[in-house]
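The other protein chains are all here in position, but one chain of the complex has been omitted.
Then we have chain A:
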Amino acid sequence: MPLASNLPSWSTSAFAGTLTALSGASSASHTQGGGGAARGGGQDRHVIQMIAHASLDVIEEVVRKDNAMYLKAVDKFNEWTVSAFVTPGNTKFILLHEAKNDDGIRAFFVDVWELYVKAAMNPFQSAYVGLKSGVFDGRVRASARKHL
């Protein structure tokens, strides 16, 4: 996959944060085990998470004006394009992707939304606690394989 398709042509080396090197040294338990797939092919997981987190700024602003649930390519950071999906309950799904796959992403988000609603209907599930359902995880993965 052309990693840097969104980047200037002369950009060759990937941005490797020095901080990650530092933090890796501080704790051995850095690799997250079964929690989630190692996204972003070798990229630091936290950096990706931070990009997703940072894009909430833009999403929150856009949501205030835009009623659409699917926010296509709402933000960009480094090589990542951020698309988001805001449910009526103001839960936000954020997807970092490189390639353009508008229809696939939309279908994926709708799938995830349905799965999320099903998971959230569990009376033991609180909106303030992370969703730790293996079934949900697996189905989201399946949907991702199908659409993305």
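In this section, a residue touches a chain if its C-beta (ideal position, glycine included) is under 8 Å from a C-beta of that chain, and two chains touch if they have at least 3 such contacts; residues count from 1.
What we mean here is this: contacts and distances are computed from a predicted model.
The chain not displayed here is annotated in its UniProt record as "Trs120-domain-containing protein", chosen from "Rab proteins geranylgeranyltransferase component A", "Translation initiation factor eIF2B subunit epsilon", "Trs120-domain-containing protein" or "Ras-related protein Rab-20".
The omitted chain makes contact with just one of the residues A:Gln49, A:Thr87 or A:Asn101: A:Gln49. Although one chain is not drawn, the whole complex shows that of A:Val58, A:Ala120 or A:Ala144 it is A:Val58 that touches it.
The omitted chain makes contact with chain A at the following residues, 4, 7-20, 22-23, 25-27, 29-30, 32, 35, 45-46, 49-51, 53-58, 60-62, 64, 74-79, 92, 127-130.
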